[in-house]
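Removed: one protein chain of the complex. Kept in place: all other protein chains.
Each chain gets a letter, A, B and C, in the order it is written, and its residues are counted from 1.
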Amino acid sequence: MSIYIDERTRVCVQGITGRDGSFHTGAMIEYGTHVVSGVTPGKGGQTRGGVPVFNTVHEAVSETGANATIVFVPAKFAADAAIEAAESGVELVVVITEGVPTLDAMRLYQRTKQLGVRLLGPNCPGLISPGKAKLGIMPGAIHTRGKVGVVSRSGTLTYEVVDSLRRGGIGQSTVIGIGGDPIIGTTFIDTLEAFEKDEGTTAVVLIGEIGGTDEEQAAKFIKEHMSKPVVGFIAGRTAPPGRRMGHAGAIIAGGKGTAEDKIEALSDAGVPVADRPSEIPGLLRATLGR
Amino acid sequence: MSIYIDERTRVCVQGITGRDGSFHTGAMIEYGTHVVSGVTPGKGGQTRGGVPVFNTVHEAVSETGANATIVFVPAKFAADAAIEAAESGVELVVVITEGVPTLDAMRLYQRTKQLGVRLLGPNCPGLISPGKAKLGIMPGAIHTRGKVGVVSRSGTLTYEVVDSLRRGGIGQSTVIGIGGDPIIGTTFIDTLEAFEKDEGTTAVVLIGEIGGTDEEQAAKFIKEHMSKPVVGFIAGRTAPPGRRMGHAGAIIAGGKGTAEDKIEALSDAGVPVADRPSEIPGLLRATLGR
Amino acid sequence: MKIHEYQARTILRGRGVPVPRFEVVTDPAEARRVAEEIGGMVVVKAQVHVGGRGKAGGVKLANTPEEAEQHARNILGMDIKGLTVHKVMVAHAVDIEREYYVGIVVDRATKGPVFMVSSEGGVDIESVAAETPEKIFKLPIDPVQGLTVSQAAQLAAHLDDRVEVVGQVAPVVTKLYNAFVASDASLAEINPLVVSPDGKVWAVDAKMNIDDNALFRHPEIAAMRDSADESDELRKAREMGLSFVKLDGNVGCVVNGAGLAMTTMDLIKFYGGEPANFLDIGGSSSPEKVMTAFDIITSDPNVRVILLNIFGGITRCDDVAEGLIEALEARPLSLPLVVRLTGTNETRARQILAEHGMESAQTMDEVVEKAVAMARGQA
Partner (left out) sequence: MKIHEYQARTILRGRGVPVPRFEVVTDPAEARRVAEEIGGMVVVKAQVHVGGRGKAGGVKLANTPEEAEQHARNILGMDIKGLTVHKVMVAHAVDIEREYYVGIVVDRATKGPVFMVSSEGGVDIESVAAETPEKIFKLPIDPVQGLTVSQAAQLAAHLDDRVEVVGQVAPVVTKLYNAFVASDASLAEINPLVVSPDGKVWAVDAKMNIDDNALFRHPEIAAMRDSADESDELRKAREMGLSFVKLDGNVGCVVNGAGLAMTTMDLIKFYGGEPANFLDIGGSSSPEKVMTAFDIITSDPNVRVILLNIFGGITRCDDVAEGLIEALEARPLSLPLVVRLTGTNETRARQILAEHGMESAQTMDEVVEKAVAMARGQA
């Protein structure tokens, strides 16, 4: 089992004819993902690796029964493309595109919320249910099928943790990168709720970073609603206030969003927080051994 | 072990920014292939999924140490692109492009022969050493690591045979599609010779079809030089003379190239020829059981 | 692509090969006018893309312009092996002393062009090759270097021992080679190359096939395509990118990939049936291609069942199944259909088909047996 995506997910790739879209379509299909269609306005009727391309998401959905889209459309048009997808009847919209203007992201978020469509991102690496489907840009080969859910605001840091889980013999149910922008669709709480309900997940790794209060809210949710063990990690303990650490969202502003606050909140919620990524597999084993 | 390509093969993708090039670069990388560079004249300095793009193969080879290229360049320019590759110092040039003019293919063949560079194709599905590298367009997932070499003039027929081998628990060392054009670089004899020498290959499946006398020559080679068992299959027993069966090379012309001739030649060489693809795993087991 | 005799003649004449005077006409009165202009004996030849025109009555000698007109009237509109004659060529009929064969083909073994010459010209060269192969002299040409002067002389000397004839034939083979290369031909032949009693050399019949893959650089040749000589089915198939060959059986087949398509035909025969066609929809498989393939096959009144055999590689079987069901719901088939989808996601594909009252066989053997039985009316 897994959350949000599995072997039944039917994927439409928006921006399939672009440089990233085409490349990652190839990689997703090779991984075994069910890519049924693509969209690039003006290029309808073409194919990419046997995948039919349509001019609109509506066509792609009605012709190929796609129930999820992944958006590689350039930042200028990404939010409109994702809104088009949300309005076409898909259940999940994953926006990989980096650099989406914040006001666009707000509009996009409000629209998906109104329609009850799950939005992941923007500016995220996507998600993977190992052995089933990959809607993202992560290297598939480091992932292994298993029962630990991973949710993260980061990209390569997640790969590092997943890689160390693999070496430690711990497989994953779903690994999900929620993205590093200030306005994102799916949050820690959403995924924790889904992992809690998922029969195929027995424990969760939560990888947070400085900025915002998402981890604090996650801690509250864990305390109140979660029965499954969660292990945490927070990046940015040494980050100075007021300086943006790469991600637009990774900034300690107004005295809020420090690593200390987050670690304290998680510890209060009974979540052991690793000091270093290398401690995560051990903490997980200890937690699962309870 | 395997022939021609393995985990040390460093691949340059020619035409990496095109529709097929970009897509299959993604798929090859996801499969685990070592794609180190790409070439599209005029697009040097860009990247595709982290792969640096160069204007010339010479640059790609000297900057990234590529020792093999795979060509997705459109038919009009494919032969010149492949000749450029052969002159740049790579050891293997795989031409996927379909529809290369015959006179161009002749020029290309002569040049690679002169330079001692291995040419596969044109108009071929490429080759795969399961679990190591894929330089081609075949679906990686149907292949499994093992000790049977497969060489074929066909595409989907090869997938079908490979799929049935997998179901029968027979893995492959290397699966190679030599292509269906009249003028091709690597022939049955070349691959048989390589499989004979390869320590990781214990038996070979040869999938031929009507047209030409390559299978007859292969039979002669097997009779004289091969110690490893070979199992054959010939498509086109019912093809009428003088009509081209899809592939430009699949035509019985001047009373030559019939399936009967080929089957007889192979049988004479001690190669059991399956009447149907479904018999191949069984014949292979019987042969390996000797 | 095949081109007509008169088109091949035009190409060779343009390169300086001595070709007897000719014109192509589409009505009998024109044939008379041309015969008058040429003067003397003429030959009237049907221009259709098919062999055996002579036996079918499509080639006639005429002593007078009136006779030429009469022959043209008979030949125009004639049906030769299913093709209607729309054009005839009227050409000066050269007196024949000797007939030779000179031709060039692409040779797979030497991976270059190979010249073939024979002093047994004017007859079917394939029969000569089969019965008296020693009468054909073959000379492989290095495609990079091209035909050398001494090779041209060697070929000419092989045909005739008279210095003045060799002196005429050598330039002809050189020009033929140049035309072969310059036109991206896959075959170029003059049969017969005639020596007339006055010792002159003439290219009396010419044939050229052009490499389809190279037509992009020969728009003037591409424009020679005679769509009147292409059946509706072939045109439809070509336009959709399908590879189609009509056969005489009653089991229609639609397959992705040429090798798998031939294998499917072979299995039909293996199980006692007869394939109605070869049809390759290409490596991937779109519903449009499948539907066009069905259209082509159902237009053949012999067909009693259609067999769809698809290996899902990059394109997944379940997607093919869904496309198929949608297409069939939009446009139901007039013939029974048996399906076999194998490869990526075939289990799910079978499930989808089952939900719509269809089934997919597990193996190729199974589906072919079934199709053959249905064609016989046993299923």
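The working rule: a contact is a pair of C-beta atoms (placed from the backbone, for glycine too) under 8 Å apart; a residue touches a chain by one contact, two chains touch by 3 or more.
Everything quoted here is computed from the prediction, not taken from an experiment.
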Which displayed chains the hidden chain touches across the whole complex | A, B
Out of A:L135, A:A235 or A:L284, the sole contact with the unshown chain comes from A:A235
May I ask which residue of A:K147, A:H247 or A:K262 touches the chain that does not appear here?
-> A:H247
Using the touch rule from the top, list residues of chain A that touch the missing partner.
-> 27, 75-76, 99-104, 106-107, 109-111, 125, 137-139, 141-142, 152-160, 163, 180, 182-183, 207, 209-210, 212-214, 217, 233, 235-240, 243-250, 254-255, 259, 275-278
The missing chain sits against chain B at residues 29, 34, 36, 47, 49-52, 63-65
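The criterion applied here is as follows: only the chains that are shown with their structure count from here on.
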Between A-C and B-C, more contacting C-beta pairs sit at B-C
Between chain A and chain B, what's the gap in Å when you average each chain's C-alpha atoms?
-> 39
Rounded to the nearest Å, the gap between Cα centres of chain A and chain C is 56
Using mean C-alpha positions as chain centres, tell me how far chain B is from chain C in Å, no decimals.
-> 28
Where chain A touches two or more other chains, by residue | 29, 49
Listed in rising order, chain C residues that touch 2 or more other chains are 283, 314
